[in-house]
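Excluded from the complex is one protein chain; the other protein chains are retained at their positions.
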Amino acid sequence: MSQKNRIEGGQINRDVSLNFTFDGRRYSGHAGDTLASALLANGVRLMGRSFKYHRPRGPMTAGSEEPNALVQLRSGALQEPNTRATTAELFDGLSATSQNRLGTLSFDLLAVNDRLSNFLTAGFYYKTFMWPKAFWEKLYEPVIRRAAGLGSLSLEDDPDVYDKGFLHCDLLVIGAGPAGLMAALTAARSGADVILADEDFAMGGRLNSETLSVGDVSGVDWAAGTVAELAAMPNVRLMPRTTVIGAFDHGIYGAVERVGDHLAVPQAGKPRQILWRIYTKKTVLAAGAIERPIAFANNDRPGVMTASALRSYANRFGVAVDRRAVIFTNNDDGYRSAEDLHAKGIRVTVVDPRPDVSVLRDYEVLAGAQVVDTMGRLGLTFVKVRLADGSERTIECGALGVSGGWNPNVHLTCHQRGRPRWDDGLAAFVPSDLPTGMHVAGAAAGDLSTAGALAGGQRAAQDALALDGAMPPLPEAEDAPVNITPFWYVKGDGRAWLDQQNDVTVKDVRLSHQEGFRAVEHLKRYTTLGMATDQGKTANMGGLAIMAELAGKAIPEVGTTIFRPPYTPVAIGAFAGRHRGAEFHPKRLTPSHAWAEEQGAVFVEAGNWMRAQYFPRAGEENWLETVNREVLATRNSVGVCDVTTLGKVDVQGADAADFLNMIYCNGFAKLAVGKVRYGLMLREDGIALDDGTAARLAEDHFVVTTTTANALPVYRHMEFVRQCLVPDMDVQLISTTEAWAQYAVAGPNARRVLEKIVDQDISNEAFPFMACGNVTICGGLRARLFRISFSGELAYEIAVPTAYGDALMRRIMEAGAEFEITPYGTEALGVMRIEKGHATGNELNGTTTAANLGMGRMVSTKKDSIGAVLSRREGLNTEDDLRAVGVKPLDPAQRVPAGAHLMAAEGPVDAARDQGYLTSACYSPNLGHHIALAFLKDGANRMGETMRVVSPLTDEVVDVEICSPHFIDPEGERLRA
Amino acid sequence: MRYSGFRVIKEALTGHKGWKPAWREPEPASYYDIVIVGGGGHGLATAHYLAKEFGQARVAVIEKGWIGGGNVGRNTTIIRSNYLLDGNEPFYEFSLKLWEGLEQDLNYNAMVSQRGILNLIHSDGQRDAFIRRGNGMILNGADAELMTTEAIKKKYPFLNTDDARFPIKGGLAQHRGGTVRHDAVAWGYARSADSRGVDIIQNCEVTGFRIENGVCKGVETSRGFIGAGKVGCAVAGSSGRLLGLANMRLPIESHVLQAFVSEGLKPVLPGVITFGAGHFYCSQSDKGGLVFGGDIDGYNSYAQRGNLPVVEDVCEGAMAIFPMLGRARLLRMWGGVMDMSMDGSPIIDRTHIDGLYFNGGWCYGGFKATPASGFAFAHLLARDEPHPTATAYRLDRFEKGYMIDEKGVGNQPNLH
Partner (left out) sequence: MIIDHPLLGPRDSSEFTYLGDARLIDRPDPDGQDAAAAFYDYAYLRDNPAGWHRELWFHEAGDRSWLVVTRNTLTHEISKVELASDVARVQGRSK
């Protein structure tokens, strides 16, 4: 199809033809086109359907404020719904389809909604669909949901790459129109570090859409020359295709750079988009202004657009939307559009509601007239005008440009809850109450003339950077005043659209007022005005003005809704960057990870660490078989487990012992050098925070261990106590979790294995249970040895500097070979600690007290420690408090599920009779049946009681006996062996 | 005016001239039996139940701005009763039951949509905790189902189960959970309360309490003094500021929670889904927007806006489980002020000042609680004793040590 509406001029590159398809039909355009301009050049005005009534829609603008021309860009996994054709840069091979239709775009079956519009007014759904009750989810809602929504996601994983970056600058200039270019130039020439960002692919802003001159060159050439000068300066970063989406605290701006969206595929090694966080000292907002429409009957047909959009398509893209155009304007800027179109050979008639405007022009002007209706099923064919004398005239045309005035683009000025100020002269809101560091220039500040923009840009840069001295003279430019007579809508009975995407009409605003939804936020929420993908950039003002009129108030009394980021919608992928899939969070690997992989370990996540969960061997049928083997081998001979991930905090200083006395609820002052003690930390609210051990390596040196998951919060807490509560204590802390690799060697043969590695005497006499010390291994390597046991066996933990972790693990395996040493993972560790009755995260769940854990007497009353006072509160010391107990099934063949609740042996089962819950459960290969740890009301006094374990969620009921949580070696003889 | 199918058709055919305002705009009277401060969801629900269930008609709701403008006007619209602790579960289950009958109760379609909520499980420890929770739910009369990964994948085929950093190991589903059109909740309660004689007074800011001899006699407002037999405060994130006027300090900090909505999309998500290894929960509205959120920003704030790190964190969570969302666009982000309590659970109680009652500390779970909170607060105001499902929500529970700490993180509000 030929580009029948392509006219001369513009900034497209006619030497480069680009082929593309829309709804399967082939078209061609040129480099420099948007999808919208190329379709318009090809005579295609119908590009979409509206949200509710499925009315035909064509582009209303030539920019990012577009409400109507939304398409699905690309296909397959790359399908991108709701893409504005007015900003989608054309590339060769582009394919797009229309959306939100049932049938074809020109014959949308859901257009039946338009016939039902009398029923589908604002808020209709709140009043209906209630009968019968069950029909909402089953019938009404599914129908509504299918009809609603706009474009479709592909449901396939997004294959593109997104990146994040950080930039710093003295001055961020947002918008590269005349004001932004002048601000950037002024700042850059002063030597400041400048970033100039513009959402468009071509810098120059509205100069690209105008025929105005700047100095003695055209505005287009001046912009190009200025951009070239800036590009050559090392202190300037030009960022086209970059939308500044939000103004955040302390001068931080979010920006999205579309690196590859204008290409068929992103360049090799480049992401699709980059989310930038820009740290600015100062900012100049030069984001221009948005032309707003006027509401009148059937003002939503394809071919009806803002006047400046018609001008932009003609001047910048070389496209005449139609050879016959009407301009409907209440201000003088509409005439500039008319003149430019006229100059391009387009036959123009201006309709101006102001009765006193000059009609002495090169084209027809109808003063005191109003557009009262339009015709054309899938696109504009006729405009009906009511003339000053009340008679009506019909004009045949395919393009109607509407100008109701200009709204300065105050969006970013309001992101920190600033409210704009009403300007009577402009009949628009202008910036006020700016974020710290922000200056506004040009049309965004209400300076609508080119000369005003240039001067404002220079002044803003000067003010922002506090530049002294005289500024160079500005080039001469158009300085026409704005003459506007506010005119929001044409009175009449027809439906006049305000929000063209969401199908909100003047009548809906009236109904909203009639039903009491009069606050501006009620209006928005009741009618959905301004809640579409364009966030009402062209729609909201009209709605406010009509509400003000109905309420008998001035517009500023009605106020505005709140402007929220992002300025334009942003791909969720861009916010996520590379943090997706396996890269969602970092992985931490222990020094012997490679060794564990060689052993075929299965890994499990624990506090970002990848820990070996179990080590399956050939022939083992399931994980349980593996875990049973690991447990039995450890209990019968010896096993080894990587415990590097446990948090380690080095505590040094003369007051180290006093400090630990404060941190732990039990006493540490008297712990002898060379000894380890179990310690329980409470939060200040008296609840258990974490448990672990503290080893006293010297008078002034302890090593504290924490659970893997709590390494960070415990360290943070210890630093809080040190710095904020006891700042003068002579104590220093450092987290050494990553500095030491640590291995537990457990089982009756543990000593025999380690004797082959440790250089010193580690006999039971020389190194008894709970001993610790600095040792050397393998003939001189420094190491730390702790005789502590989580498994309940004769056990040691041995630590070496991280770099030796892998070697030590291999050496332990070698030394243990004669005892068939067995590596065990977290599962076997879990089984053994449950058999032994040791608490872990499942028991220390943030709601349990020391008393609950059966350690109430550990909370020393002789000294101050964190949490001691509040642990004595009534509610934490009731008679039927939970106590840790053991649970075993009466029938040894039955499983006891963790998470089940405890109930009396007989009687009804409900929440009122709940006696407690199972925290941890496992199969004990040593006992030959399942066991569990539980919290039971008054548990300490209920040993031997028969109860029921109930888990309705998993449909299990098991008769159990309450027993001691120490299933194995309750006297601790093995530990001390 | 009652809404009915007949009325809707009649109005459609006669130009909608007959619709009446959903509520009156009365001038404040000089005295009410009960004044509720705060025209949000909880305050308006309280008024509705006071009038309908407890026979109280001389009631006013006074609102600083426009009704429904607080957290009921900006939330992620989720309803559920999948709580762990016995102090909470009966209350939220009561709430869910009230949701289930809400439209008939109010003659207003708030679009209660029980499309189900699913909490994903990513570790064995998490599974144990969720089984305990699911059992507690069932024991309290709620519904819960433990779903397998296979069943989840069938319902959400586009979930990332291939290269997930935190593989999905099942999920806890509550099929009666779902979403509600949030604004309509405020409007429905307001309309119903108004029709039963409650005065809803907008643009009326409380500037002080008149307290004589330890008894609250009414409120000073921007529109003059309003006398009251009892004053109930339900102002969510403004609790600290409001009760500060009565010289009270609360176990509450105000924090900002951001939430997000995407552009409209054809249906993709059948229900509500929650990521268990990051901060992300998501549903899809009837209009097609994906409504999602994550963690609070984490610092005290009344600014009603947040910052980029949390936005990124939430979207990372989204891409971790739904990599198909990469090309969906985030349309709008907003921030609301949350009254984060010291144990993550709410307070519905008398204060030490006679005649002054407090409802707050809802953290970011207040929306789903709206009906039960209103009912329980109405019960307390009308009868001076707590509703049976809300007996744990005492103001003195921190002093006495009866915390209701679902997350087990203690007296640090930003962790709840």
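A and B label the chains in the order they appear, each numbered from 1.
Basically, a contact is a pair of C-beta atoms (placed from the backbone, for glycine too) under 8 Å apart; a residue touches a chain by one contact, two chains touch by 3 or more.
From a predicted model like this one, the values you see are computed outputs, not experimental measurements.
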* To do: Sort by label and list the shown chains the missing chain touches.
  => A, B
* **Of B:Glu25, B:Glu212, B:Asp384 or B:Glu399, the one touching the omitted chain in the full complex** => B:Glu399
* Structure fact -> Among listed residues A:Ala231, A:Val869 or A:Met943, the absent chain is touched only by A:Val869
* To do: Would you indicate which residue among B:Cys216, B:Ile252 or B:Leu269 is in contact with the undisplayed chain?
  => B:Ile252
* To do: Would you indicate which residue among B:Gly218, B:Gly240, B:Gly271 or B:Gly408 is in contact with the undisplayed chain?
  => B:Gly240
* Since one chain has been left out of the picture, which residues of chain B touch it in the full complex? -> 240-241, 244, 249-254, 298-303, 307, 309, 342, 398-399, 411-414
* Structure fact -> Had the left-out chain been drawn, it would touch chain A at residues 249-252, 279, 416, 436, 655, 658, 684-685, 712, 716, 719-720, 723-729, 864, 868-870, 872-873
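To be clear about the criterion, only the chains that are shown with their structure count from here on.
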* With chain centres taken as the means of their Cα atoms, state the distance from chain A to chain B in Å. => 22
* In the complex of these two chains, what residues of chain B are touching chain A? -> 3, 5, 7-9, 12-13, 16, 19-23, 25, 65-66, 68-69, 73, 86, 89-90, 103-104, 107-115, 122-125, 127-141, 144-146, 157-158, 160, 162-166, 181, 183-184, 187-188, 202, 262-268, 277-278, 284, 286-288, 303-305, 307-308, 311-312, 314-320, 323-334, 397, 399-403, 405, 407-411
* In the complex formed with chain B, which residues of chain A make contact? -> 51, 78-82, 118-119, 121, 124-131, 133, 136-137, 141, 144-146, 148-158, 160, 162, 164, 246, 248-249, 252, 254, 275, 277, 415-417, 507, 511, 514-517, 519, 521-522, 525-526, 528, 532-533, 535, 562, 564-566, 569-573, 575-577, 579-585, 587, 604-605, 683-687, 689, 841-842, 845-847, 870, 873-877, 897-901, 909-911, 914, 917-921, 950-954
